[in-house]
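Heads up, one of the protein chains got dropped from this complex, but the rest are sitting where they should.
Then we have subunit A:
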Amino acid sequence: METPLFTYPFSIGLMFIVSFLLVVTCIWLAALSKSDRKLILKKIPGPASLKAIGETFMEALLHRKIFRKNPVLGYMHTSLAFGWFLLIVVGHLEAAVHYHTFSFPLWKSIFFRYAEPAPATGFAGHFFATSMDFLLLLILSGVGLAYYKRFNSRAFGMKKTTQLKVGDRIALTALWLIFPLRLIAEGVSAGLHRNGSFLTQPTGNLLAAILPLPLLEKPVWWAYSCALGVFFVAMPVSRYMHIPVEVLLIFLRRYGVRSQKHVNGYTRVQVFSCSRCGICLDSCQMNHANIRNTQSVYVLKQIRGRRLSDEQLFNCLLCGRCQKDCPVGIDLNDIRITQRIESTAEYNSTYDYLKNGPSPQADVVYFAGCMTHLTPSIKKSMQKLLNYAQVNYWFMDEHKAPCCGRPLIQAGQLEAAQKLIANNRDKIMQSGARTLVVSCPICYKVFSEDYKLPNVRVMHHAEYLLELVNQGLLPVHNSPKRVVYHDPCELGRGSGIYDQPRQLLGQYVELITMKHEKEDAFCCGGSLSNIKISMQERDRIRDHVLEEFQQYRPDQVVTACPLCKKTFTKGTEVEVRDLAEIVWESVSQQIIAAQPPVKQLEPEEVPS
């Protein structure tokens, strides 16, 4: 049989998308650093590739993570992606078995029922015909759900769904048409040639009863092929680019490529990997302040379209809740910070007034941080505890020291931050200390990730106090107070420290377990990273969090971040404390209890 004309839209579309993907992949790989490219070349022949294949299967086809988050949504994605994948593979096998070879023109497997009008024979023929119908049915059920979701996203446990642009509309319409058209095309052929199975044959019979099939056969196959072709051509300007690009992302990630502090090929790959599933919309607390256009999915979309406004870019808490939920595993926080660095005119202070005298020698350096200086009770508790445990420490920023640099990085001022970092790093290294203790999770994050302090352990005071307790240097005493522990974003999701604060706290008070804690913890709303939000909007975000705390009727709200403490204190009558304060309160009470009682003077003895 000659190649029918109607297959051309499909073939041209396919050729287009394949060449397009090859070109962009090359461009993106070229935009990686040399070391990244070396890394990839080195790892391609290794186990990383196998793991990437496995992950592609689990995530890009089976969508395991979406399943976990939301089974109905997961089924929709799986039935479409995995169903389509199998349809291609099984279709190909069917053709290969039929022709007894793998070398046949591609169109013959895609349009098999047209190419081979004879009814299926033998076990293999029936098996394949039934399987293909079954797969088509599976996909159609997914398409049906997708229709339903567009009109009723609440049924999926999702409050919002993303808005569509022209490219998306075209691609979406094409995608929605592909499978119904395939059913009709195969149905028409089945009606004419009786080569269908349990789904296509009855469809064909039904159509035969009402329509002049011989006239229709070519046009419906044309329509099917056109839908495929349009889908492929519209793909680069639609969200469906995520289908192939996510695979690339999985491979690059497995090869060890990571986000940098500047936009590179990996950033582009991540941006195009977003499927706009909208899961991140539901995670975002900006909703509580009625801010609904700055969430990650929108930011990625605007980066793609090069239309990102500062308003959107900076109106975000960098709390990381969306990143934790993103099924594609995009580094949403890093992308936003990188983008901020790119879009910010550098603050051009030389900081040459920063001088470094000789640092005193000490075993431990204590860095309270700017925020802790605004919550002096935390600072004071730490000083008392360190003194009590007789730690040989140097309070580095007691009188003056620059900021740790993290807030500048979050605001996009990387170069300025690096000057502060260099200054602080010198001081720490000069002191000869092996441990750096910080009271603020924001500082913790930058000291442990950006400072490069060889042979120095960076510890948040939650970890360090726990160590002192475990070494017996601080007494413990359990009080009957019931408290909730609030995980600060930068310590929890940002640095993965969930257990040490709880272990420490558990020795002093009774800890209540909450619904939203650890990875799912809320942001207090006070985040320094958002420089666009108003105070009233922050308050709404905070009040929402406090409402959850209230449900557990705690005696105290405990956190491990001066900023969280400040934020919550303003919104509640319940006592808000930092871990260090809880420990010091308990230790100081025991010191008092251990002292011999003061002798009471009789009234007449009172010296006048």
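Assume a contact is a pair of C-beta atoms (placed from the backbone, for glycine too) under 8 Å apart; a residue touches a chain by one contact, two chains touch by 3 or more; residues count from 1.
In this text, contacts and distances are computed from a predicted model.
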For this session: Refer to UniProt and select, among "Molybdopterin synthase catalytic subunit", "Putative spermidine/putrescine transport system permease protein", "Formylmethanofuran dehydrogenase subunit B" or "FAD-dependent oxidoreductase", the name of the complex member that is left out.
Result: "FAD-dependent oxidoreductase"
Exercise. Which residue, A:H373, A:R425 or A:R482, contacts the hidden chain when the whole complex is considered?
Worked result: A:H373
For this session: Write down which of A:E415, A:E510 or A:D539 is the residue touching the left-out chain.
Result: A:D539
Problem set entry | Positions on subunit A where the hidden chain makes contact | 373-377, 379-380, 399, 535, 539, 565-566, 569-570
